[in-house]
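Take a look at this one; I'll ask things after.
With one protein chain withheld, the remaining protein chains of the complex are depicted in position.
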Amino acid sequence: MNRINQKLQQDKKLLSIYFTAGYPNLNDTVTIIQNLEKSGVDMIEIGLPFSDPLADGPTIQASSAQALKNGMTTNLLFEQLKDIRKTVKIPLLIMGYFNPILQYGVEAFCKRCNEIGIDGLIIPDLPVDVYNEEYKMTFEKYGLINVFLITPQTSEERIRYIDSISNGFIYMVSSASVTGSQTGFGKEQTDYFKRIADMTLNNPQIVGFGISNNKTFTQATQHTKGAIIGSAFIKHLSKNCVDTIDGFVKSIEK
Amino acid sequence: MNRINQKLQQDKKLLSIYFTAGYPNLNDTVTIIQNLEKSGVDMIEIGLPFSDPLADGPTIQASSAQALKNGMTTNLLFEQLKDIRKTVKIPLLIMGYFNPILQYGVEAFCKRCNEIGIDGLIIPDLPVDVYNEEYKMTFEKYGLINVFLITPQTSEERIRYIDSISNGFIYMVSSASVTGSQTGFGKEQTDYFKRIADMTLNNPQIVGFGISNNKTFTQATQHTKGAIIGSAFIKHLSKNCVDTIDGFVKSIEK
Amino acid sequence: MKTYNVNEKGYYGEFGGAYIPEMLYPNVEELRQNYLKIMAEPEFQKEFNQLLKDYVGRPSPLYFAKRLSEKYNTKIYLKREDLNHTGAHKINNTIGQILMAKRLGKHRIIAETGAGQHGVATATVCALMGLECIVYMGEIDIARQAPNVARMKMLGAKVIPALSGSRTLKDATNEAIRDWINNPVDTHYIIGSVVGPHPYPDMVARFQSIVSEEIQWQLKKHEGKTKPDYVIACVGGGSNAAGAYYYFLDYDEVKLIAVEAAGLGIDSGESAATSVLGKEGIIHGSKTLLMQTNDGQIIEPYSISAGLDYPGVGPMHAHLYTSGRAEFISITDSEAMKAGLELCQLEGIIPAIESAHALAIFEQKTFKPDDIVVVSLSGRGDKDLETYINHFSL
Partner (left out) sequence: MKTYNVNEKGYYGEFGGAYIPEMLYPNVEELRQNYLKIMAEPEFQKEFNQLLKDYVGRPSPLYFAKRLSEKYNTKIYLKREDLNHTGAHKINNTIGQILMAKRLGKHRIIAETGAGQHGVATATVCALMGLECIVYMGEIDIARQAPNVARMKMLGAKVIPALSGSRTLKDATNEAIRDWINNPVDTHYIIGSVVGPHPYPDMVARFQSIVSEEIQWQLKKHEGKTKPDYVIACVGGGSNAAGAYYYFLDYDEVKLIAVEAAGLGIDSGESAATSVLGKEGIIHGSKTLLMQTNDGQIIEPYSISAGLDYPGVGPMHAHLYTSGRAEFISITDSEAMKAGLELCQLEGIIPAIESAHALAIFEQKTFKPDDIVVVSLSGRGDKDLETYINHFSL
């Protein structure tokens, strides 16, 4: 059973952390992953940087640009990760835009992920139907879970459809917005979390976008299985060294 | 008999000088006229300054602008000239654009000229036909000679027509150009002077535009009755005081 | 029958004529004797109309301005001369005159310009015909209409600054006339408005008359009738107004409104409202109304709009004013700027500041809900962007 599915069965609210590979320094990738696991994080999304991350806000954009400037490439990331499973046990996902994956070759990319021990992919600009028709078999062949997004605007019908073709969790975008653009959750969002929860989907939901501290984490996970922190963590890294990751994670889960 | 006609009967080449009233100083008018007469000039054209002298080149334009700035007005000019005939005997003409005369009132203007002892008018933008139909009687009533211009482009037919309604001299523009824009006469001009001379008109011709020194004066008057100096004299005044007029005039007639 | 058109002698009532120095006589006379004959030639007509259509982009639309009409509770149509090639009505005239010049055998073209629109329109037709082009433009106008100066250069014209007087349109015209005096044989002077000696005012009005010719059939399509209740146009020299009025002149039921530039205000001493402040006189070869001192010196005008910054008005308009055929209204700089911005934001059209003067009428005068009001949108405001942006601190 895929590490993601195992993790999802645990009876706890999951904390997942996103970071951009190659940021702040080109070779921080493994250290960050290890430190995150040590601090008790449940799951990690390794961002494959892209030149034009159109679903991301300024923080992740800037970290991606810096990572590329530092020299990050798809090959290098795989190289850095090749021994990761010798030390790290928690589920690892790669989150990236479709074009770099397409250029690498979707099958080659999936194969390499499988070899390394990556558990899933999040590709925001790979549409559900294209995945379903063209790439589902490849993903499954290499044991990769593909994670789809839903937003407050996604229709109930479409949510059920997405649920039907998901086999891990659903990435629930807290509010329709690019990453990093929320400062807290209001009634609208919590109603939305509850509405989805009440749909009793097959796949658990993990909330992303706008989680930055213990308060928003608690709100986000009241009706869901977990939450993902991205921009807030990148911001932390931009001001503090990788040794302080533990403090950051503890401040969320306190 | 009008002083102009008397002067034209003299058996000599006539030197006529144009100056702008009110330039260089507002009250130079009378002194300039007196000095010109003393120096042996035959005829004087007193320029009534106009804000928009469109047939004049930069030198006369600038002198007109300065004269207006100094405070010259039609009334003031008449005031300055009121006793001129007590000291000055040579023909005096006023040269000015039509609009200031129109505003003064053409009849009032002619009357005032007559009272003062002005002998003629040169109004470059009063067309021949308008003069003929509307103002001829008034001019004649006040004993004023109106002087018309011809240019190298004026047709023979029109020259004969202009000759027929002239009663003093014809102002022969040396070449089609605004004042002050020639630097010497070539074959084209002398051919033109000769061509007109060969027409044996009723009215003698006096050449204007482009006469600046003894050489051009001599060329211009070879086939004509005389010549008018304007810009060159203004230029002289702009650099020298009114006491030096004698020297300027002598340099032309030497 | 009363007529507001020119008579054979070149006069509109008591205004007009050709008060020119003898040096200009051969050129002006040649034009006078030939212009009507040439314009009537089928070959000329064909070439003129073809260029207006394929090159200028005529007919210019008669656009019903819905939101502006709603705001002022009347029916406002804009005659879109701003859509012409080069951005103003001026090109109608320069196309006509360049064809005229060619038939008269001229190969050197001069022009004066204020806003630069006429200069650009002249440079344009000279490029089109491969003729040399010299444009005189006041030093002040060169500064405030920089885009048009750049356009003239691109088109291969030589732009010569007029440095005398107020260094605006009047002085550029003086310089152009001086050039013509100096070049009497091979040069045609393309005057940019219904000013200057006869036959210019009539010739330019005829070339611009296409504007009201089109208004008639366009209005017929929109409203089922050929005649509006009002025709409104700004007046610098008066060419866009002449074009917009032309076929309505003899129909008193079509009310004509001429809008002049009041600058900082009629009584401020900084204005270009010729009809109110002017008296009969001679300017640039024509007897007309002009702003002048008691002594007959021409007063330096002022308007924020380079195209209206002129101390005279064409003789047709002087006659329309004294005869009462047209109503003359003055609009200040700031009223015009406000109206210009309003058109941008209600209709998505940036008008020339000249044209904005015409639009400002709606804050001054109330029209009936079913009045059909045609406004001559004489030009677009691309040349005026800097002035607008600075004025409103955008």
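Per-chain residue numbering starts at 1, and chain names A, B and C are given in the order in which the chains are listed.
In this section, contacts are C-beta pairs under 8 Å (C-beta built on N, C-alpha and C of every residue); 3 or more make two chains touch, one makes a residue touch a chain.
Just so we're clear, the structure is a prediction, and the values are computed from it rather than from any experiment.
**Q** Determine which of the presented chains are touched by the chain that is not presented, and list them.
**A** A, C
**Q** Considering the complete complex, identify which of A:K12, A:R158 or A:K250 is in touch with the unshown chain.
**A** A:R158
**Q** Mind pulling the chain A residues that touch the left-out chain?
**A** Contact residues on chain A toward the absent chain are 50-57, 61, 65, 68, 73-75, 97-104, 124-128, 130, 148-151, 153-155, 158, 173, 176-178, 181.
**Q** Since one chain has been left out of the picture, which residues of chain C touch it in the full complex?
**A** 53-55, 57, 60-64, 67, 80, 82-85, 87, 123-128, 130, 147, 150-151, 153-156, 341, 344-350, 381-382, 385-386, 388-389, 394
By our rule, only the chains that are shown with their structure count from here on.
**Q** Where the contacts of chain A and chain B overlap, which chains show up?
**A** Expected: no chain.
**Q** Which two chains are joined by the greatest number of C-beta pairs in contact?
**A** Summing C-beta contacts for every pairing gives the maximum at B-C.
**Q** Taking each chain's centre as the mean of its CA atoms, which one is most distant from chain A?
**A** Result for the farthest chain: B.
**Q** Quick check for you: compute each chain's CA centroid and the global CA centroid, then name the chain with the smallest gap between them.
**A** Smallest offset from the overall C-alpha mean is found for C.
**Q** In whole angstrom, what separates the CA-based centres of chain A and chain B?
**A** Each chain's C-alpha centroid was found; their separation is 96 Å.
**Q** So the centre of each chain is just the mean of its C-alpha atoms; given that, what is the distance between chain A and chain C in Å?
**A** Between these chains, centre-to-centre, one finds 66 Å.
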